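The chains shown are only part of the set, and none of them has been moved.
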Amino acid sequence: MKFAIQINEGPYTHEASDSAYMFTKAVIEGGHEVTRVFFYHDGVNNGTRLTTPPQDDRHVVNRWAELAKENDLDLVLCVAAAQRRGIADADESKRNGKDADNIQEGFRISGLGQLIEAGIQADRLVVFGD
Amino acid sequence: MSEGTTKQFLYVNRKAPHGTVYALESLEVVLIGAAFEQDVRLAFLDDGVFQLMKGQDTTGIGTKNFAPTYKALGDYDVNKIYVEKESLDERGLTEDDLMPLTYEDEDDDWAEKSSIKIVSRAEMADLIDSSDVMFNF
Amino acid sequence: MAILHTVNKSPFDKNSLERAIGCAKDGSAVLLIEDGVYGALKGASSSSMVEDAMKTVKVYALSEDVSARGVNERVMDGIELVDYAGFVKLAADHSQVQSWL
């Protein structure tokens, strides 16, 4: 069965990103397919490579990136949400005249159409947020 | 379900406008989603009914006033707008407090009709139950 | 000097207003801001709780947030609208500010 996952909150403040991660892992372990993980609203803050959590804490961003690499997941950050919140890849950074970018490898930035497409293509859309 | 088929989309709007960005984002997705030619329905319940209040003016808080955009939904063929009666009642509101949202019915000589339908909580449950995809805001 | 309690949540969604009122001693003030201004509505399920509170507590609502939500005409009698300058004055005139987030 095809699952799409939507995440509305960034790392560490809400449990949403943790729950979504564990759910996504369980979907894969259950033999299902994850068609897309869509990071929306504050959820785009999961996609920055500049985080440095305490040594004894989980690394939410890296954990997503690793899960994506191992399972060829499509991690999409909503472009409009990312622009408002300062998450940029090299292209976005250049286009907006910024001197740096901060996206974590394994994530990509794209439009809201990707969420709608995910809703059409997947059998289940499961949302995690506040 | 194969990609060629049409799905029943339901946008579930439960949050008040302005205090959080969700109402604005929901509108955005609805407008972008209109191009995907699915069967689109909008539900307003709980504090979501406040999104349709007449007379919103965001000048004082310095944010964009997106309320007028709801009136354009009819032009995007988004004309199935369900507002929960119990949510209105609890807030002391009636349909008269909401912006009139209309569309032109091409099957009825382009007559202007209301897009808003007031439904009971039980009907809202049916609406959710009969949808293929829920977008939650 | 008594406390200024601020509430920024809708009373239909969260319990913040109820809690603020429950902890507002006689003579203190409650200021409704952001989605909290929905607590100022008359004829709503929350209205009698607010009316009761107004017997011992002064209730204000932030006019900028009231206008943004289009509910000016529905604010119950006795609730005073203040702007941001008024918010600052209330904060200064009370002993401390407790935010019921």
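Read from first to last, the chains carry the letters A, B and C; within each, the first residue is number 1.
Throughout what follows, a residue touches a chain if its C-beta (ideal position, glycine included) is under 8 Å from a C-beta of that chain, and two chains touch if they have at least 3 such contacts.
In this text, all values refer to a predicted model and were calculated from it rather than measured experimentally.
Asker: Only one of each chain type is drawn here, so how many copies of each does the whole complex have?
Answerer: A x2, B x2, C x2
The rule we apply is simple: only the chains that are shown with their structure count from here on.
Asker: Could you see whether B-C or A-B has the larger number of C-beta contact pairs?
Answerer: B-C
Asker: How many angstrom lie between the CA centroids of subunit A and subunit C, rounded to a whole number?
Answerer: Averaging C-alpha atoms per chain gives centres 38 Å apart.
Asker: What is the distance, in whole Å, between the centres of subunit A and subunit B, each centre taken as the mean of its C-alpha atoms?
Answerer: Using C-alpha averages as centres, the distance is 27 Å.
Asker: At least two other chains touched by the same residue of subunit B: list those residues.
Answerer: Touching at least two other chains: none.
Asker: What residues of subunit A sit close enough to touch subunit B in their complex?
Answerer: 40-41, 80-81, 111-113, 115-117, 119-121, 123, 125, 127, 129
Asker: For subunit B, which residues are in contact with subunit C within the complex?
Answerer: Touch list, subunit B to subunit C: 15-20, 46-47, 50, 53-61, 63, 65, 67, 90-92, 97.
Asker: Could you pull out which subunit B residues touch subunit A in their complex?
Answerer: Going through subunit B, the ones touching subunit A are 1, 3, 7, 9, 21-22, 25, 28-29, 32-33, 35-36, 38, 133-136.
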